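Missing here: one protein chain of the complex. Every other protein chain is in place.
Moving on to chain A:
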Amino acid sequence: MLYFAARRFLSALLVMFAISVLVFLIFFATPGVDPAARIAGRNADPATLAQVRHAFGLDRPMPVRYLLMMKHLLVDRDLESFVNRGARVIPQIVQAAPVTLSLVVGAAILWMAVGILMGTAAATMRGTAVDPLIMLVGVVGVSLPAYWLGEVVNLITQKQLHGTVFSWVPPPGYVGLSQNPGEWALHLLFPWLTLSVLYAGIYARLLRGEVVTALNEDYVRTARAKGLSERRILVRHALRCSLIPIVSLFGLDFGALVGGAALLTEVVFGLPGIGKLTFDALQNLDLPVIMGTVLYAAFFVVLANALVDILYARLDPRARHA
């Protein structure tokens, strides 16, 4: 276990190092991309450019600049934004992370519950009209883009029906969990629903296929021959084995979403999360912030993968000794 954890940790470090180098190179070594020009503004004269270059340390050798940036980011923790001078990167991320986590964790619980329920129900009712109906709902869920669905939800809850049915819906924004748990949940309810619709559809379709395959396996026939109830066969045997691939997919999706992939939902519902932060930084080519958020995202993806590996070994005994 210790060896496993150490190996995991090392590979995580390596991945994060590689990503940081890559991000750094994309913004500083790509021909035609000059951060100084962006910072100095349009049509800046050469003198201003040179001054900006010097002030931001852009005239020093590339490896030194990389190391300096990393030192500020990780050791001194005082890396500052290029755009809003004085605004530090790390506090921004620390502030944005709980928003994203709140959004993604809630949505994940929702989509796993709904996806497993829909997928299992469809698989057991194969051959009836219910199965294609559930799968149709799943496809609809998958094909609704979050930005569109979010806007429609906003339109209905904030405008059209705000006076009647949805008068209890608060305006878009975020309230911290520690400030007011009730308001926190209320503010996040529709973002959760919007984000989970897509994933619930995907997971339901995937799980249905897995369960249908499992129900045709020999071990299910053995379970029937043992005289077990259909319910027990479904839950303890078929579903239990079908969850293995679902869990590994879930780890990847969850990591990516926490890392900022929930951007569209965050923007639509005005949630100041990591996705929004990255998005704004990208628009301004604010490299320090980009570097911070990208490393943060990589950290979560790697962490989620490590957790999935551990969970996988718990779920599937065959993977334990491999």
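Here, a residue touches a chain if its C-beta (ideal position, glycine included) is under 8 Å from a C-beta of that chain, and two chains touch if they have at least 3 such contacts; residues count from 1.
We take it that contacts and distances are computed from a predicted model.
> One chain of this complex is not shown here; going by its UniProt record, which of these names is it: "ABC transporter ATP-binding protein", "Cytochrome C oxidase subunit IV", "Adenylyl-sulfate kinase" or "1,2-phenylacetyl-CoA epoxidase, subunit B"?
For the chain missing from the view, the UniProt record says "ABC transporter ATP-binding protein".
> Which residues does chain A use to touch the chain missing from this display?
The missing chain touches chain A at positions 127, 217-219, 221-230, 232, 236-237, 240-241, 244, 315-318.
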